[in-house]
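The block underneath contains the structure these notes are about, expressed in structure tokens.
What you see is the complex with one protein chain gone and the rest in place.
So that you can tell them apart, the chains are marked A and B in the order they are listed, and the count of residues begins at 1 in each.
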Amino acid sequence: MRLGVCYYPEHWPEEKWADDARRMAELGLSCVRIGEFAWAKFEPQPGQYDWDWFDRAIETLHAEGLGIILGTPTATPPKWLIDRHPDILAQDEHGRPRRFGSRRHYCFSSETYRRECRGIVTEMVRRYGEHPGVVMWQTDNEYGCHDTVESYSPAAQAAFRVWLENRYGTIEALNKAWGAVFWSQTYRSFDEVDPPGATVTEANPSHRLDFQRFSSDQVASFNREQVDIIRAFSPGREITHNFMGVFTAFDHHKVGADLDVATWDSYPLGFLDLMPLPEDLKRYWLRQGHPDFQAFHHDLYRGCSPKWGVMEQQPGPVNWAPYNPAPLPGMVRLWSLEAIAHGADLVSWFRWRQVPFAQEHMHAGLQRPDGAPAPAYDEARQVAADVEAIKAGETTRSEVALIFDYESQWTHLIQPQGKGMDLLRQAFETYSSLRQLGLSIDILPQSADLSGYKLIVLPGLPILNAGLIKQLKETPGTILALPRTGSKTDNFHIPETLAPGALQPLMPIRVTRVESLRPLVTETAIWVDSERIVINWREHVELPAPDSELGVHVEARFADGSAFWIEAGQVHYLAGWPDNEAAVNIFGVIAKRAGLEPRSVGPSLRLRRLGDLEFAFNYGLETASLKGLVPEDAEFRIGGMDLPPAGVAAWKA
Amino acid sequence: MRLGVCYYPEHWPEEKWADDARRMAELGLSCVRIGEFAWAKFEPQPGQYDWDWFDRAIETLHAEGLGIILGTPTATPPKWLIDRHPDILAQDEHGRPRRFGSRRHYCFSSETYRRECRGIVTEMVRRYGEHPGVVMWQTDNEYGCHDTVESYSPAAQAAFRVWLENRYGTIEALNKAWGAVFWSQTYRSFDEVDPPGATVTEANPSHRLDFQRFSSDQVASFNREQVDIIRAFSPGREITHNFMGVFTAFDHHKVGADLDVATWDSYPLGFLDLMPLPEDLKRYWLRQGHPDFQAFHHDLYRGCSPKWGVMEQQPGPVNWAPYNPAPLPGMVRLWSLEAIAHGADLVSWFRWRQVPFAQEHMHAGLQRPDGAPAPAYDEARQVAADVEAIKAGETTRSEVALIFDYESQWTHLIQPQGKGMDLLRQAFETYSSLRQLGLSIDILPQSADLSGYKLIVLPGLPILNAGLIKQLKETPGTILALPRTGSKTDNFHIPETLAPGALQPLMPIRVTRVESLRPLVTETAIWVDSERIVINWREHVELPAPDSELGVHVEARFADGSAFWIEAGQVHYLAGWPDNEAAVNIFGVIAKRAGLEPRSVGPSLRLRRLGDLEFAFNYGLETASLKGLVPEDAEFRIGGMDLPPAGVAAWKA
Partner (left out) sequence: MRLGVCYYPEHWPEEKWADDARRMAELGLSCVRIGEFAWAKFEPQPGQYDWDWFDRAIETLHAEGLGIILGTPTATPPKWLIDRHPDILAQDEHGRPRRFGSRRHYCFSSETYRRECRGIVTEMVRRYGEHPGVVMWQTDNEYGCHDTVESYSPAAQAAFRVWLENRYGTIEALNKAWGAVFWSQTYRSFDEVDPPGATVTEANPSHRLDFQRFSSDQVASFNREQVDIIRAFSPGREITHNFMGVFTAFDHHKVGADLDVATWDSYPLGFLDLMPLPEDLKRYWLRQGHPDFQAFHHDLYRGCSPKWGVMEQQPGPVNWAPYNPAPLPGMVRLWSLEAIAHGADLVSWFRWRQVPFAQEHMHAGLQRPDGAPAPAYDEARQVAADVEAIKAGETTRSEVALIFDYESQWTHLIQPQGKGMDLLRQAFETYSSLRQLGLSIDILPQSADLSGYKLIVLPGLPILNAGLIKQLKETPGTILALPRTGSKTDNFHIPETLAPGALQPLMPIRVTRVESLRPLVTETAIWVDSERIVINWREHVELPAPDSELGVHVEARFADGSAFWIEAGQVHYLAGWPDNEAAVNIFGVIAKRAGLEPRSVGPSLRLRRLGDLEFAFNYGLETASLKGLVPEDAEFRIGGMDLPPAGVAAWKA
């Protein structure tokens, strides 16, 4: 487990470097990320490289024993490169270039740009690949940030056509897969197919899904080119990329498969501001962030690569959210320890020192712009001490698996049917309700090994892979499927036997009709004596004939008698979206039946098991008691029975 | 009176066709619309036609006795045609093409496209025009859908200049008509005039009005080209076009004048979601639709052509509204019968079977995608039985005429003066208040024959035609004019004698000042003991001198003493926009004075007279009683004194 920091030697006078390095080591950090935006410093003129200053920066940091994470600088091609090759710029759906002057102004399909990237990366990796101080490489920076995955440039158009031909072989196959007979969308050859942009009304959803798959694949292959170079010339070093939060425009599982360490950039307060939450919750969690947001992403990205971590941890107010408050004292420590509790191999703060100029000059660092310690500085030092005290072991598998899938998410975004419906949101809300039961969760791709899980949750995945279905048939665990599960084929059609399609061998029902509901419209479902409130989405379900081979049991029904909660053996299906209160109640019952021990922890307290340790985190503004959750004689490694706001406890469980 | 369905044989395996046709006939349908999006199947390669499959489809349907409505496929030009002639694409005000990939991607002014359309339509009409199964033609599909009336292409620019020269003769006349001296907008020749797009601030309203007139005329002439071909080669067949709801970008009266049957596409739930209503009403009418929305459009389009009907009737949840609930059980029947009560010659459901792919795969049909009956299937069967039971006669004229005019609507949209002010909305709200008084209404163009009407309502038409004024002077009926009536000349100027301009011979007042009011700002007008609340809009009126030849009587005044409700003989003028409660009260008084018998029916119950029949429709969620509205001894043909939700009654009146 490593602690680190992001650092930009090029922003500071060289005479400060040695002291910076010394203080990093003194603070308890073991690694430092550098270089990822410095192309214009590395190659100030076309083909003329200047590595001397960077050599010295690396030596200075290495001299203090810091492991160096080198970022390739391909997120920021210099102006001279753009002026020479304007075809590098991505284009929007109207063909307008996305211009120089910030970052990520490139098209993943530009062959020119790929060639230039191979050039600079090869230069860099050849020079530093075997340096003893270099421990890890980061490719590029935050792929897709600022909506940069899709491009409608001529290069993208050409590559998309090749991609389609590879996928379909014949244009007839494409026409069939897309249902192109609808509205005379039939193509005569792949050369007639454009990216789905600037259409009069919505483009064909199958067309859009394939364009998203293509665009995602372009990110993965762009990344792979760098990975291949690094593997070739920097043996033994780990490779990472820093993902973002709430971002699904490319398939992180695919990119993650080429990495050793999936990292992400965790900004709890900035993201809270952007979340579609009620205002009162945004005010309550103003300086803490949402108690499930960070954990959700930790668990999601843990499922992407052999190791994972946080590459950029928010240290104070940022500059990019509509409102930018400061963290509650202690929260930077809490967020950092929470990552560790979820098994992080690396926690790295962004950035060492607030830079006094340019776009991010209002983004806090561990140090203020004047070099004095910012509040997070001492919290970082405390984290280093906590790590010693905690003595965490290896990450272990949880008992609950939540399946997330990027293609399925795209189907939601392309055809939400109900405003704001979105698989990521459904997965997050499901996760949050399960966490309010004190459960630890793994978020996994469809291809993951599901053996050993007591509860497997499908939070509304329209596209189900055959491999997943096979595992679901074999698991002795309990399965919970939420609305929209299995509702689409791979080509974005409705399955011949209707939803839940591929799940029907396990849940023999047919969803005959779906309704998306306005805000505040609810449906009531009756179960024992209590009400279950369904919001946003309701389905009408046809049950199998009573003499069907695979029987079903209806656990709860809507007021009109239609089935809501259906059980078929170990499989549960909900034909409507429960609000949080209903979800906690229902999931609690299912969890118990699955052999789990759910514990209600309320809105702001969170638990997490890591090997033989258990952690508690208090996101609330009041002190929380762990009585009843922790054995009376538990051995606390940090914290205790009473957790103040921003408090963390860890004990041997 | 015909029942029908929309069908797409090209979407389904040929082996299903015969069974589909058989079941349509069995369900009680007598006609079926096909073909309107199938250009790429008709002409898969440039100039190479493939009619064989369509021949077989027609024969199969004809064999079951179904009358065939053939749609021309010009709403969806194929990709090969666009690639060959990119000038077909419409352009937005910045000159950006609206691209292939959905539908309606063409410019009405493109001579290339007109030539191609004449080509495919001629081929089609020559082949099927005299087929005994063919009973009707539909031109294109939903002209203007997705904001496709206006185009700023070079073709549109050139055609606009010709249109202007035809209208004005000399550039001096145009300059005068537009008040071009204002802001140095004077032109030296027609060649200098562009469409009014991408201007720094709003363009000249006269310029915009003429561009809308031109754009509307382009739709009409585009349609007429197809009508002429059909009339030439398909004698005796009716011609229709399917209009939309809440759509005023072209003059439906002008297009309707070339048709035999004006049809429209009725989606009560989708439209409810889009209406600017308070949330609580959207929730209350969630699964029923607004009780006046459908009727308003029935009555509006009945005024367009000799016959009218519903070409696409919503059968279940749709895919295109922000939220898409399912109709309350019985509502599909109610909507269908309501159309019949308003005199529909055709009610046709969209579509036979939900298609499992492409843009509309979440749009319900009479059948589910798996071919089983959807809930609307049995309601359609019931409608067929109801039609038999009702034995409706011919449509008869109502006693109330509401005048609607597209040019007037454009003046509102171009110069709303108050946010959200809009003639269609004013006309709709006026209609709704009158319907809450149990009245049946005809919505008519200014040119209609108004003889025999007891009450003629002008819901705020700024531009009054001389022909209308002549009829108003001669009518013995009562006239109700609402704010903005007569407030503009034909060229979008303020009349020399101010508003109500051309109405002044009948209502000798001058509107000296208008105010648009913020939401929740109200003005009170006193009348006897009750308050009249004015919202949105208030006018200050100058009355004629007491010794004026034509006297006026002030029925109610604003709190500051200014006249609100003014009577001059049989003519009433309101100098402010009443809220619904006030409108119902005031209109009730006026209706009685006009010799009508208003009956208060509340928010959700609606009545409609058709010949010697009277109908009642319950849009509410509670059972409604007809006591007091129906004679005790009335002979019910369907329904009875107590109407459940979605209930319909018809009795001999």
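Quick note on the criterion: a residue touches a chain if its C-beta (ideal position, glycine included) is under 8 Å from a C-beta of that chain, and two chains touch if they have at least 3 such contacts.
Predicted model only: the values in this text are computed from it and were never measured.
S.K.: Considering the complete complex, identify which of A:N324, A:S447 or A:T524 is in touch with the unshown chain.
M.R.: The single option touching the absent chain is A:N324.
S.K.: Can you say which of B:P373, B:G418 or B:P603 touches the chain missing from this structure?
M.R.: Per the contact definition at the top, the residue touching the missing chain is B:G418.
S.K.: Thinking of the whole complex, not just what is shown, which of B:Y187, B:Y284 or B:W527 touches the missing chain?
M.R.: Residue touching the absent chain, from the options given: B:Y187.
S.K.: Can you work out which residue in B:A25, B:A257, B:A384 or B:L517 touches the chain that's missing from view?
M.R.: B:L517
S.K.: Touching the absent chain in the whole complex: find that residue among B:R118, B:R167 or B:H493.
M.R.: Of all options in B:R118, B:R167 or B:H493, contact with the hidden chain holds for B:H493.
S.K.: Which parts of chain A face the unshown chain closely enough to count as touching?
M.R.: 8, 10-11, 37-41, 44-45, 73, 76-80, 83, 90, 96-105, 145-146, 148, 273, 279, 282-283, 286, 316-317, 319, 322-326, 354-362, 364, 368-370, 372, 374-375
S.K.: Spell out, residue by residue, where the missing chain touches chain B.
M.R.: Within chain B, the residues touching the omitted chain are 94, 178-188, 192, 194, 196-207, 415, 417-419, 491-498, 510, 512-521, 540.
Operating definition for what follows: only the chains that are shown with their structure count from here on.
S.K.: Between chain A and chain B, what distance separates the C-alpha centroids? Give it in angstrom.
M.R.: That pair's centroid distance is 47 Å.
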